[in-house]
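The complex is shown incomplete by one protein chain, all other protein chains being positioned as in the whole.
Coming up: chain A.
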Amino acid sequence: TNGPGEAKTKPLDVQYLMHYLRSRLLTERPELFMEGDTVRPGILVLINDTDWELEGEGAYEISDGDEIVFISTLHGG
């Protein structure tokens, strides 16, 4: 619990990770990765080899050892 006057915190989740990646690691064309608060349509997210739709999408709380993969599907035919 937080003391009086301290900002609220929450466990690290995938949504925070996406924002972190966009702001800290992406060097160009961030709009191809995120749109608003979620990934751009056409990007498949796997959390420990499982579709993030089965894990709660952005609300999934990240634990040590988790493998999170972002795969773009928009690579033509």
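Here is the rule we use: a residue touches a chain if its C-beta (ideal position, glycine included) is under 8 Å from a C-beta of that chain, and two chains touch if they have at least 3 such contacts; residues count from 1.
Please note the rule applied: contacts and distances are computed from a predicted model.
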**Request:** For the chain that's not shown, choose its UniProt protein name out of "Metaxin glutathione S-transferase domain-containing protein", "Cytoplasmic tRNA 2-thiolation protein 2", "Trafficking protein particle complex subunit 3-like protein" or "NUP43 protein".
**Result:** "Cytoplasmic tRNA 2-thiolation protein 2"
**Asked** Which residues does chain A use to touch the chain missing from this display?
**Response** 29, 41-42, 44, 46, 49-51, 53-54, 69, 71-77
